[in-house]
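Heads up, one of the protein chains got dropped from this complex, but the rest are sitting where they should.
Here is chain A:
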Amino acid sequence: MLEEVKHVILVLSGKGGVGKSTVSTQLALTLKEKGFKVGLLDIDLCGPSVPYLLNLEDQNIHQGSGHWIPVYLDKEKKLAVMSIGFLLKSRNDAVVWRGPKKTSMIKQFLEDVYWQDLDYLIIDTPPGTSDEHITVMENLRNVPQCSAIIVTTPQQVAIEDVRKEITFCRKTGIPIMGLIENMSGYECPTCSECTNIFSTGGGKSLAEISKIKFLGSIPIDPRIGALAGKGVAAVKELPDCTTSKVFNDLINHLPHTTANGS
C-alpha cells in the first residue's frame, strides 16, 4: 500500500512526553498548508493522541473494498489520518495488549490503509525501542524513501533515552534526518524573563556529539499548546512565532518531492 507514498517520515524519541505527537501533527499541518498531500499514521496504540490533537475524536474509519479508508481532516482530502483512537468505542477505553497483538495491528495499519498517492506519510510513534518500533522498522526496511526525525527535550534525563533511540536507528539502518529540541525555554508572560525550565542546549550538543543535523529548537509556548485539540497549523494561526519559523525551516530540510501543489 505504500508504493504510492513518495516519502515516509518517522517521528521518534526514546522519551515520552517530549512532543512527538505535537511535532507530527504540526509537521503534517504545515505540509498541508504548503499544498502537499499528507498522511499521518499514529502507531501509539496504548496512548493515541493524534485524534484529540487534530480534533477528530468522533470520527470513524470506513471499510472500503479490502482496505481501510483513513479519516480526512479537510474536504479537499489533503490530510489523511489513521489512529487506533478511531477504532475505540469510548475515549477512556484502554488498549491492554501485549506485543504480538500490537505488532499485527501495526502491520494492518501499514498494509491495509488506502492512503492513495501521498507526498509525505508521517508516522508518529510511542516512546521506547520495542515492539512498535521493531515492527515499523521491519516493515519499512524495503521502503527506500524513509527517514526519521528525532524529538527531544533539553534535560539530561530525556537526552539519555534519546541517545538510545539514535542507537536504535543506527542499528536498524534508518537514516536520521535530524533532531528537534522541544520545550527549550519559557518566556514569562508577565516579565518576559526566559526561564529554561528543562535546562537548555541539550538537544544541540546531542546533535553535535552524535553527528546528526540540528533542525531547530521550539520554545515552550502556551499559544501552541492551546492549538492542541483544534487541528490548525501553527504556521497559519501564529505565523510570527518561533515555532512556526522552525516548522517552515524544517520543510526545507525534508527530502524534496515533485509537489502537486507548490
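Details
Here is the rule we go by: a residue touches a chain if its C-beta (ideal position, glycine included) is under 8 Å from a C-beta of that chain, and two chains touch if they have at least 3 such contacts; residues count from 1.
Just so we're on the same page, contacts and distances are computed from a predicted model.
You can't see one chain of this complex, but its UniProt record names it "Cytosolic Fe-S cluster assembly factor NUBP1 homolog", from the set "Trm112p-like protein", "Signal peptidase complex subunit 3", "Cytosolic Fe-S cluster assembly factor NUBP1 homolog" or "DNA sliding clamp PCNA". In the complete complex, the hidden chain is touched by one of A:91, A:141, A:213 or A:236, namely A:91. Of the listed positions A:16, A:35, A:64 or A:201, the one in contact with the omitted chain in the full complex is A:16.
Contact with the chain that does not appear here is found for just one residue of A:128, A:178 or A:255, A:128.
The chain not shown here is touched by just one of A:1, A:69, A:143 or A:197, and that residue is A:197. Taking the complete complex into account, residues 14-18, 21, 45-47, 49, 52-53, 91-100, 102-103, 126-131, 133-134, 153, 155-158, 160-161, 163-168, 171-172, 186, 188-191, 193, 195-199, 220, 222, 225-226, 228-229 of chain A touch the chain not shown.
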